[in-house]
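Complex shown without one protein chain; remaining protein chains in place.
Here is chain A:
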Amino acid sequence: MLTVTGVFRSAGARQILDDVTCRVPAGSLVGLLGPNGCGKTTLLRVIARLTTPDAGRVTVGGDDVATLSRATLARRAALLAQHADTDLDLTAIEVVLLGRTPHRRSRWSDSAADRAAADDALARVDLDGYADRRWHTLSGGERQRVQLARALAQQPRLLLLDEPTNHLDIGHQLHLLHLVRRAGITTLAALHDLNLAAMFCDTVVVLAAGRVVAAGAPAEVLTPQLLADVYGVHADVVPHPATGSPTITYHPPAS
C-alpha cells in the first residue's frame, strides 16, 4: 500500500532522513518509533508531500506521490496531526466536512454524499450527537476524535498519524488508537508510547538519527537491547498478562 524507498532529506548540514526504506502492507497498522528528533515527523511530511525529499521515492497505492495532484493524494492519504487548533468558531460537523474537500463536485454546496460521509465518520469515532457542538467547547480527546472523523470523511486508503495521542490522558489515548484500529484502514502511526505501539501495531519501524534501525513484529523488535541502543534506557520486556503483547517496564537511570 505504502512504500518508501531510499528517502533522503537534510536541513543544512544535518541529515534528517538518511536512506529510509520501509513499507506498510495493505490493511496493517504500522508503528513508527524512535526518540525525539529521529525524523518521524519529517518522514510523515514527506509521505504527505508537505516536505520534498532530496532523493528517494514514495508510492501510495502503486503511484509515486510526486506525480499525483494534491486532490488525488488527499483522496488516498489523510493526515492526523499532533495538535490541530483554530481561532475560527466551527462546529464539529463543519470540521468533519472539511474532509470532503478533495471529493467535492461543487464549489459551493455540500452534496448528500458529503453529508452522509460526515455523519458516518462522526459515528465511527463514537461522537454521534456531537455534530452541532462548537470546536472550542470540546475536550482535547474529543477534538482529536473529531479530527480523526475528518480524516475518515476523506475516505482515504492510507491514514498517517503524527503522535496523535500526545496531549491526551491514558483513557483517551487507548480510545483513540482503538478507534483507529477499528476503522480498519491501512495506517502508519508515529507513536511515542512504546507500550501502546506494542499493544496496537502489527509491525513497528524504529528510526534513529534518520536511519531505520529495526523493523518487524513488536515482540521481535522491542527488545531490552534495542531500547538500550536507541533510547539509552534500561528496561525489562515481559508478555502482557492478558494479551501476551510485549510490555515494557523501565528502570530508573543509574546515578
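The definition used in the following text is that contacts are C-beta pairs under 8 Å (C-beta built on N, C-alpha and C of every residue); 3 or more make two chains touch, one makes a residue touch a chain; residues count from 1.
By our rule, contacts and distances are computed from a predicted model.
A chain of the complex is left out here; the name its UniProt entry carries, from "Bacterial inner-membrane translocator", "Anti-sigma K factor RskA", "Serine/threonine-protein kinase RsbT" or "Iron chelate uptake ABC transporter family permease subunit", is "Iron chelate uptake ABC transporter family permease subunit".
Summary of contacts with the chain left out: across A:28, A:91 or A:195, the touching residue is A:91. Check A:79, A:149 or A:230 against the missing chain and you find that the one touching it is A:79. Contact residues of chain A toward the unshown chain are 48-50, 69-75, 77-79, 81, 84-91, 94-95, 98-99, 101-102, 104, 107-109, 134, 136, 154.
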